[in-house]
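These notes are about the structure you will find just below.
A protein chain is absent from this complex, but the other protein chains hold their places.
A, B and C label the chains in the order they appear, each numbered from 1.
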Amino acid sequence: MAESAGGGAIPGIQSSSTEDDGITITQLQVQNEQGSKAIGKVIGNYVTIEVPALRNQDTGLQDRVATHFAKHFEAFLQRIGVGKTANVLIVGLGNWNVTPDALGPLVVENVMVTRHFFELMPDQVAPGYRAVSAVAPGVLGITGIESSEIVRGIADRTKPDVIIAIDALASKSLERVNTTIQIADIGIHPGSGIGNKRKGLTKDILGVPVIAIGVPTVVYASTIVNSAFDLMQSHMKANKADNDQVFGLINSMDENERLLLVKEVLNPIGHDLLVTPKEVDQFIEDIANIIASGLNAALHDAVDTDNVAAYTH
Amino acid sequence: MAESAGGGAIPGIQSSSTEDDGITITQLQVQNEQGSKAIGKVIGNYVTIEVPALRNQDTGLQDRVATHFAKHFEAFLQRIGVGKTANVLIVGLGNWNVTPDALGPLVVENVMVTRHFFELMPDQVAPGYRAVSAVAPGVLGITGIESSEIVRGIADRTKPDVIIAIDALASKSLERVNTTIQIADIGIHPGSGIGNKRKGLTKDILGVPVIAIGVPTVVYASTIVNSAFDLMQSHMKANKADNDQVFGLINSMDENERLLLVKEVLNPIGHDLLVTPKEVDQFIEDIANIIASGLNAALHDAVDTDNVAAYTH
Amino acid sequence: MAESAGGGAIPGIQSSSTEDDGITITQLQVQNEQGSKAIGKVIGNYVTIEVPALRNQDTGLQDRVATHFAKHFEAFLQRIGVGKTANVLIVGLGNWNVTPDALGPLVVENVMVTRHFFELMPDQVAPGYRAVSAVAPGVLGITGIESSEIVRGIADRTKPDVIIAIDALASKSLERVNTTIQIADIGIHPGSGIGNKRKGLTKDILGVPVIAIGVPTVVYASTIVNSAFDLMQSHMKANKADNDQVFGLINSMDENERLLLVKEVLNPIGHDLLVTPKEVDQFIEDIANIIASGLNAALHDAVDTDNVAAYTH
Partner (left out) sequence: MAESAGGGAIPGIQSSSTEDDGITITQLQVQNEQGSKAIGKVIGNYVTIEVPALRNQDTGLQDRVATHFAKHFEAFLQRIGVGKTANVLIVGLGNWNVTPDALGPLVVENVMVTRHFFELMPDQVAPGYRAVSAVAPGVLGITGIESSEIVRGIADRTKPDVIIAIDALASKSLERVNTTIQIADIGIHPGSGIGNKRKGLTKDILGVPVIAIGVPTVVYASTIVNSAFDLMQSHMKANKADNDQVFGLINSMDENERLLLVKEVLNPIGHDLLVTPKEVDQFIEDIANIIASGLNAALHDAVDTDNVAAYTH
């Protein structure tokens, strides 16, 4: 396991990263406005778990990812000041009828809920557990209600100390689809996620901290095309080609400029679809199990962090 | 179509019933305490739709039941003072992982929701529709939260004028299982339904009228046995047998006494199971479609009551 | 663990039974026509695993049952002369759309198949495995073809040495529903199982031995009623009651006579339904996992019999 800590390079940004046999974990802290502007991210704490081989359906690797997720999530909670007895409401965002958007609801189905034991027989709960509840609020087309409104109503009545929201995301590159888990304490903002949310889930709205767990599960066709240009340019360069000659003016465009061009071409003719890998059913199930197992171990001391998978059904 | 109205026989009770080729619809009004005591039902309005052949998977019959449901539900709303523009929240109670308890969530999946159109583009909604939203709050074992708490939180934020709650019930006889739909304006009370609810959904708690739609989908083994005694006694009687001789002391017991005896025998050895017909998957799907179609037609004038099935997916 | 071997009591019948903390395993050999007539079973080898607490959703117990199943199934194969390298075709009978009939197809989904490795890269298969294939032939209403015809066609082309057929059964008592696993080398006969099979799966038809694994998953209402009479009579007797007085003429009927009477009463009015416990979804999944895990361990030496669950997904 290799570790590299970087800090101070960019003012207002602290970051460090760890690697363990195919699993790269990066911690990032955006400390102030200066840092925020520098890297284009909201002030807050971020952890990213990258596992390029996660699509290989290797259950050994999945168990290791779940264990890493658990350890880092537990540390994350501590870092942002969420105590060991804080009540947690887990929110699985997304549409359970659309496989690549069903990640959140699937985590909710598999996570261990305990709040009712604390409510009904508080004296009999074994030590090492905290009160956890979990809901999948559905999407506007199924319920007719913004998911944020549903969560707010439930939070008003159940008074959690912290909310953990799981959401499927549109990826910024094909390689990140179903290989990356992102954790941040910045909440869920309108327009993030696959569904078109109009209202966010944030501390401002809900009154308690909101931790977002996001997994890219779909990608725009235009993103695939744009990434391919990059890859082809690198490939050519590695082969000593003159990329100005090979790619013409395209070579002189920067990434965003080129993406806009691609979108401009694909979009009007309905070609800029959101797509997901063919094996999406299995990928979503695997990642939902990793997150559910990891949350169980991170949230309850009584669940063993080193063998998290055994506690999930 | 035959109709029979009865009234005045029992003070405080008004009832009438209609029959249409295998579909019997009974309206009952319990007007005061006197009537309530006389028949052991809470004060309120009741409609029961009985269709003994509903388990035959006859789609023609199902369409007719949906149409009757729509007409009677529409009249029921009017009778209890729910206007044509009243906002409706449909609540599908029960556990979607337990087929005979999944009726409510299935109705929610199939019902037409419109509230978001009224919220997002009120000027563009065609006439003949009202704002309808729908949620399946799940059960305690999945969410860690009482379903009534979830509904209350959502109702607090979305302010419906009336709540319609669909729930699967334990039947008082095998023949009613998956053949009967019960409508009442008395809400959902703790202990009703298949799941062990500890808190109800009532006007007292939620501040708005709560209409319950209940369908018996399971029955206790003891109920089957107890009904069988009745049937055997009638059978013997019809064959001129002396039932005291045939059934001994059992014959002199009244129904409740006998049920207690049966329960006393079956319960301690784990034989008093709740059971459901083998074909439960199909039955639940059929009835959920009937109710969803019927609600769509009853709630929206723009949906044609005479051909309700076409509007449901 | 207690063991009791009985033999010689009935000529042509050998039997022995083992008990291990809630799991009772009975071996029975019907050796000849005399034995067959005496107990009303076809000549053959039988193993029955009875676990009254199997409906309690206790995963520890389920793992123990899977381990016992594996050990006894392995011994059973040896006893009837099926060698360690014999090719196996697993057949999951039943209708995957009817939960209590979906046991066989679910086992097929969860069992480890290996035949294709032996076909495509015979030199690279690790030792300790044999060639196993698995199919769910569906039911007449879905395919239009008798399941036995489908199996026969597949067996003709793939030439298995032995066929293992899993089927859901109608139970002879409520207590056996989803608590009992029956193994026998007598094949599947017409009319057994939940679906109305018209043709069997037997050595005569298929040319290779057919081992049946049956699990009662449904029960007739009349069976529930008939069992209840027995239980009530025992209960009364234990309380020193005079059962002739309590039950009248019913008390003098033998079990079959009484069952006929119950059926005569319930059947004409459509009350003799096949029913299944409310929690059928979970029960079927649990038992399918036990059988799939057990088969994996019994069929492949490389799969550890003491920890069978880990090999099943």
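We adopt the following convention: a contact is a pair of C-beta atoms (placed from the backbone, for glycine too) under 8 Å apart; a residue touches a chain by one contact, two chains touch by 3 or more.
The shown structure was predicted, so the numbers you read here are calculated from the model rather than taken from an experiment.
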Of the chains you can see, which ones touch the chain that is left out? A, C
For the chain left off this view, which of A:84, A:159 or A:271 is in contact with it? A:271
Which of these, C:13, C:82, C:107 or C:134, touches the one chain of the complex that we don't see? C:134
For the chain that's not shown, point to the residue among C:128, C:153 or C:268 touching it. C:153
Touching the hidden chain, out of A:50, A:63 or A:101, is A:101
In the whole complex, what residues of chain A lie against the chain that is missing from view? 52, 97-101, 174-175, 194, 218-219, 221-222, 224-225, 227-228, 231-232, 235, 244-251, 261-262, 264-266, 269-271, 273-282
Logged for chain C, residues touching the omitted partner chain are 97, 108-109, 113-116, 120, 131-138, 140-146, 149-150, 152-158, 198
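By our rule, only the chains that are shown with their structure count from here on.
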Averaging over Cα atoms per chain, report the distance between chain A and chain B in Å. 41
Just how far, in Å, is the C-alpha centre of chain C from the one of chain A? 45
Here the gap between chain B and chain C, centre to centre from mean Cα coordinates and rounded to Å, is 37
Where in chain B do residues touch at least two different other chains? 97
